[in-house]
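Note that one protein chain is taken out, while the other chains of the complex remain in position.
Each chain gets a letter, A and B, in the order it is written, and its residues are counted from 1.
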Amino acid sequence: MSAPTSITEKITRLWSLIVGLKVTGKYFTKPQVTLHYPRKTLDDENLLTYRGHIELVGLPKKPGTPKCISCGMCQAVCPSNCITLTKRKPPKPTEAEKKAMEEAEARGEKVKKPSAPKDPASFNLDYTLCSLCGCCVENCPVESIRFSNDIYLAGTDPNAFRYDLLQRLKEQAAAKPGAQKAQAASGGETGEGEA
Amino acid sequence: MSVQREICDVNPFPEHVAGDFYSNYFEKGQAENTLIINMGPQHPSTHGVLRVLVEVDGEYILRAEPVLGYLHRMHEKIAELKTYYQYMPNMGRVDYLHAMAWNWAYAGAVERLAGIEVPERAEYLRVIASELNRISSHLLWWGAYLLDLGAFTPIMYAFDDRERILDILQRPSGSRLTYSYFRLGGVAADFDDIALAKIREFIPHLRGRLPMYKDLVTDNVILRGRVEEIGVLPLEMCRRYGATGPVVRGSGLAYDVRRAEPYSIYDRFEYEIPTDTECDAMARYSVRLAEIEQSLRIVEQAVAALPEGDFLSKGAPKPRWKPPKGESYFAVEGARGKIGIYLVSDGSNSPYRLKLRAPGFSNLSLFSEASKGTLLADAVSILGSLDLVIPEIDR
Partner (left out) sequence: MDVPFELVRIVIAILALAAFVGVNAVILVWVERKAAGFIQRRPGPYEVGPQGLLQTVADAAKLVGKQLFTPAGADPVLFWLAPLLAFLPIFVLLLPMPFGPTATGMEVNLGLLLILAFAGLNVLSLCLAGWGSNNKWSLLGAARAVSQAVAYEIPLLLSVLAIAFMSGGMDLSAIVREQGGWPWQWNLVLQPVAFIIYFVAAIAETNRAPFDLPEAESELTAGFHTEYSGMGFGLFFLAEYAEMIVVCGVAAALFLGGWRGPFGTDGWWWFLAKLYALLLSMIWFRWTYPRIRFDQLLVLNWKWLMPLAMINLLVTAFIMKL
């Protein structure tokens, strides 16, 4: 109320109050834009582009085994140190094999020691630390990691968000043996395939 | 600054030099019969954990001092502990409302240091993502500012529109708020056809909504009474505190990093830099609303001119990449003002020193002087009109 205002200006000012009421009144009758979760959920298009926590991708032929070669790149590159990966130890040779190997060594031949299987012994994700940057997905040399679409996550215990991803992959493979292959193929859908 | 010095001179308890800010300067009021109030760290209108120490006489503010540091997360120090590649996710969390600009500032600083070329398509994608993010930031500010002024409904309308932007940006980046979309030498993913179609659909939609914003809020006589001639920040004062962004543009200076220190491909687009010479909260308000329109123009042109090509440079740094020795500075225009990143490299794979210049920090320093002598309700209005994001200020 500083400068004196003309009558017409006063009227336009008061009219602005009516205009405001008109706007809210109009929206009062319009349909709602929110979604009644959990009765309705978002359409798939919106869900599939969402990046949840990471999960492992299985081999096309053996969906229960990850493509992972235990190189440890994801563990090294993760800014939040949320991935813990352990490599498998080479299988212990049986008594006969051991003997044969020792004999061969004694003969001065070059011994081929059994190598460790490439898939990891354990692959744990601590999702409570993850910042969802996607570094691990981009840097995996064999594209064994992808983002899951689990967006409805809730829990009262932080341990619920510490995932054993190998176990998860096995469960997924057991749940839909047929669909696994198709899902693995669509893993690059998020556009995070290579970098 | 002058306020600070004045307070030091009249410190009534010189023996309290070891005390904290409160006991040194505010334990006893400057005048008789005043009330010292802590506005924050838990206060609805300080948007997070900003604490403002206020000395009031009735409802008139004698002095107000923002106290920072409740959300300090050591982003600058973290940079020294991570590799260049690993630090990117932090940039989405400094200013969560305009994460893309911070992404850009960091990526730009590293690229300038190492001389990395960014593919043309990536530059366009960066512009689109950053401008869309700027609109979403301004929309959120608009809603939150009106919430400060006591109107509850506008924020819901703003969120309705903002949600569409988040849906668009979710497609390439996978996240909805703390984007980590930029990469050194490009961006993380391409905008697919659906995303581009959604943008083309969104531009006319938001243009159609802006008149409603004007009818409901901008023209409202009650709002005008709350923002006009409130928090007048003369240009000279803005200069003194280093204010940038809509704050300085609302004081009549057309300073925009996109024009003043052109980076990327902003010189290819036609857009105006909205300014207002009124210097009050209304000026900052209208500058921001005008910026939404200008950002829409830029996005429209960028989508139309989007070239084919790679979205990530072939020579993009790998996780253990080491830049050459040297230093670089890169500034971008964020929703709150000039975001600057100063980077010193000693040749190892993590920065030797990284300095983040947050626009909100400089803008907030204006508050102490601007709020002197105003009403408590006006102080809330001024705080809101500065568009503060506390995580960015504390870094």
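What we mean here is this: contacts are C-beta pairs under 8 Å (C-beta built on N, C-alpha and C of every residue); 3 or more make two chains touch, one makes a residue touch a chain.
Since this is a predicted model, take the numbers as computed values, not measurements.
Enquirer: Please identify which residue in B:L53, B:L149 or B:A358 touches the non-displayed chain.
Expert: Final answer for the missing-chain contact: B:L149.
Enquirer: Just the residue numbers, please: which parts of subunit A touch the chain that's not shown?
Expert: Spelled out for subunit A, the touching residues are 1, 17, 20-21, 23-25, 27-34, 36.
Enquirer: Mind pulling the subunit B residues that touch the left-out chain?
Expert: Against the left-out chain, subunit B lists 35, 37, 43-45, 56, 58-59, 146-153, 156-157, 160, 216-217, 220, 222-223, 225-226, 375-378, 380.
Please note the rule applied: only the chains that are shown with their structure count from here on.
Enquirer: If you average the Cα atoms of subunit A and of subunit B to get two centres, how far apart are those centres in Å?
Expert: For subunit A versus subunit B, the centre distance works out to 30 Å.
Enquirer: Taking the complex as given, what residues does subunit B use to touch subunit A?
Expert: 82, 85-90, 93, 153, 157, 160, 167, 170-172, 174-176, 178, 180, 183, 188-190, 192, 194, 212, 215-217, 219-222, 224-225, 229, 312, 316, 318-319
Enquirer: Which residues, counting only subunit A, touch subunit B once they are in their complex?
Expert: Within the complex, subunit A touches subunit B at residues 1-2, 13-14, 16-17, 19-20, 22-24, 27, 33, 45-46, 49-51, 73, 76-80, 131-135, 138-139, 147, 190-192, 195.
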